[in-house]
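All protein chains but one are shown in place.
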Amino acid sequence: MKFSLTPNQFFLIIFLLQSGIVFITFQTRLLEAAGRNAWVIFIFTGVFQYLLLIFYERQHSRFLPGPFVLLLYKLYWIYINVLSLTNILYSLSIWLYPNTPSIVLLLFMVTVSFYANCCKPDTIINLPVIIIPAILLFFVSLLIALPDLEWTWLFPLDLKDVELVWNGFLTSQLTVVGVASFLFLRKRVVTDVKMIGWPIAIYAGFWFLFFFMSLLVVQLFFPIETIAVVPQALLYLLKSQKVNFVERLDLFFLFIWMMWSIITVILFAFLIRLVHAETNSGKQYKFNLLIHAIFLLVPPFFSTRDRLDMIREPLLYLHLFIVVVLPIFVFIKNRRQKT
Amino acid sequence: MRIQKGIIIVILTLLLSGCWDETQYKDLTIVPLVGIEGEEGDITTMFAFPTFQNGKIEYSSSQGKGVSTRAARSDANHQTMEALDMAHLEVILMSADLAKTDFAPSLDMFFRTPRNRITSYIAIVEGEMGTYFNPPGNLKSEISYYYPELLRTVVLYSFGANFTLQDAMKTMFDPGIDLALPYLRINEETGIPKVVGSGLFSKQRYTGVTLSSSESISAVIMADKLNKYARITFEWEAKNTQITVNVMRVKKKWTIGTDTITASYHLDVAVEEYAPHNLHEKKNREEAAAFLKTSFKEHFDAVIKKSQEAESDILGFGRKVRAFHQELWNKGDWQQTYANIPIQVEVDVRLKLTNIAE
Partner (left out) sequence: MKPNIEHVKKLVYETDDLYVKMIDWPYEEGIICYFTTLVDGGELNKQLALLKRQAEAKTQNWAISAASSSYPYTDDKLQNLLSLGETALIFPQANIIVAINLKKEQARTTDEPENEHVITGSHEGFIENKDTNIALIRKRLLRADFVVKNIYTGNKNSDIVTYAYIATVTDPQLVENIDKKLSAVSSDEFFTPGQLIEYVEEHTWSPFPQLLVTERPDRVASNLLEGRIVLLMDNSPTAVIGPVTLFSFFQTPDDFNSRTLVGSFYRLLRIFSLITAIFLPAFYVSVVSFHSEILPIEISKQVKLAINEIPYRPFLEAILLEVFIELIREASMRLPTPIGQTIAIVGGLVVGDAIVSAGLVSNLMVIVVAMTAISSFVIPSAEMNMTIRILRFPFMLGAALFGFFGMVIGLLLLFIHLLNLRSLGRPYLSPVIPFDFTRFKDIFVRLPFLRFLRSTKKKGVRE
């Protein structure tokens, strides 16, 4: 596949891959895992993410994975896509569509993804642009909640409890999930761009601001004792906002989030195809059909509470392996081969 | 061609099989008012709602019994023409007796069903719920209009604050603060339901203690949750007159020591009614300010005293204590600690405007 990315497109895609699936649920999970420490822990995650990006940028030219590693990545992304589709289905069936068979809803979402993946790469890499207004809208509506925030809930902190902190850190890794795509897309960026310095700092800053703000708003809006009973805290927060023209802001955001997630699914599917095309020639259409068949058939199986948890839990550990261990392994291997 | 046929077949199937989660608005009854009474395990819910027929709106109500709110609602559903829909719920009335028990699970259905509205007001009523749905006096309006408007006025005039379902749930489950809900009683002379003050909660139960309406305003001022108007009238016995002021702005500062709390307030007020109309002289203004200072302090002290008696930290000192004064917080149960800790109130009043033209 032939295409090239401008730095803006590149970062927008990475941002979507990182945020699409988790941005509406991670606050609750993080607060459950880390309590009031969540916001401090998230600052650590922000630093971690920044260092990771710099590390990737320095080493990306050495990232030449073999077929087996590529297969791992492909499987990992298929897993993420299945997970996020399951997540969407589950949320939709809780909030609005309890009776509609999930396969029907899924059919439409997967069709969109399939259609997009049949188009030229140019179309797909430009797709995230539709989300930009949504990001702004999202920020603004978080600001509506500002007067209701209770600032004393930032404290007390309990950072001595190492297990709590570690759990929190692991959970906050949810927000870094899509970052491995950096390594695959980096070489597509029009050359002569210097990434270290402002570009990465701005990106990491924006990413941090986005997640940190949503985390902070949720933490200061709900007492820690009620977090457990409001699973999608962000939606509840929007639900409790009174605006004149419409009663339920949360529904709009549910759908904005859904659109966001579908585009993320499209981008992940695109990544899978991209990696596949690097090693295999021909029959791209059939492969496209195959992965979308997986997306269509697997998620309905998991869209019950137990099974969702079952596939959601391994993500944290798998993620660290994919994002940190595997790239380091590849870098080292390539360095040895060179010398 | 095969693909096109396939698409047509899919669309036709969808149209024929219908839309699973369609809920036609015309088939729903929008319920603006709900009353809950009874006790956990034996709940009675009453619903008041408009019905729409022949282009006219009429009002009707229905009632259900069950082991939980949900069950009571289903029961009521069987006695109502169209399905009851809580998406536009404006007011939940709860009987004082129910409020004294562990009532949170009864509200859970309203709070956590995604379709339901969570910005509806919640208030406590004294006595039988039925009398509030069929008040003895002439309301000159329908109850499903009356209560929402009444409670909106409560908010607008700062008789109470933070009593939507959402706020109530949040406040109730936060150990650092307690809930105060508007308290309604049937006025014996007119037979019309009236907001007489606010009921104090301790943890998740109603204590039976209520603040009077002027105390409720004071409590709202003390929590700095003013809405548009916060009018309060004082009897100035020395001058044999009354003075009504509107509090415009509150600056509060809570100093929390190891075993004492000082709450100091700075109020900007506007005089709205004062018969002697001599406030254009500086001397009189100072005198009035001094009078207001002591009067406010009396009111504030009364609020603190009542809330301490009820073990109900309605102002939320606990939130600050929990965040920054762990040693005090960890002394034991916060509501007990609150009841026993001495709280000093300091008030400073500035006459900012005398809204009477001179």
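For reference, chains read A and B in written order, and residue numbers begin at 1 within each chain.
Convention: a residue touches a chain if its C-beta (ideal position, glycine included) is under 8 Å from a C-beta of that chain, and two chains touch if they have at least 3 such contacts.
None of these values were measured; they are calculated from a predicted model.
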Neighbouring shown chains of the undisplayed chain, as defined at the top: A, B
Hidden partner chain, touching residue among B:Glu22, B:Glu237 or B:Glu281: B:Glu22
Residue touching the undisplayed chain, where the options are A:Leu105, A:Ile200, A:Leu215 or A:Leu235: A:Leu105
Residue in contact with the excluded chain [from A:Leu53, A:Leu92 or A:Leu326]: A:Leu92
Contact partner of the left-out chain, one of A:Met1, A:Leu51, A:Ile130 or A:Leu143: A:Ile130
Residues belonging to subunit B that touch the chain removed from view: 11, 14-15, 19, 21-26, 28, 30, 32, 50, 52-55, 57, 85, 87-88, 90, 115, 117
Hidden partner chain, residues of subunit A it touches: 6, 8, 92, 96-97, 100, 105, 108-109, 111-112, 115-116, 119-120, 122-123, 126-127, 129-130, 244-248, 251, 255, 258-259, 262-263
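The rule we apply is simple: only the chains that are shown with their structure count from here on.
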Residue ranges of subunit A touching subunit B (in the complex, touch as defined): 94-101, 104, 150, 152-156, 222-223, 225-226, 229-230, 236, 239-240, 242, 247-248
Residues of subunit B touching subunit A in the complex: 14, 19-21, 87-88, 112, 114, 117-119, 164, 166, 169-170, 173-176, 319-320, 322-324, 326
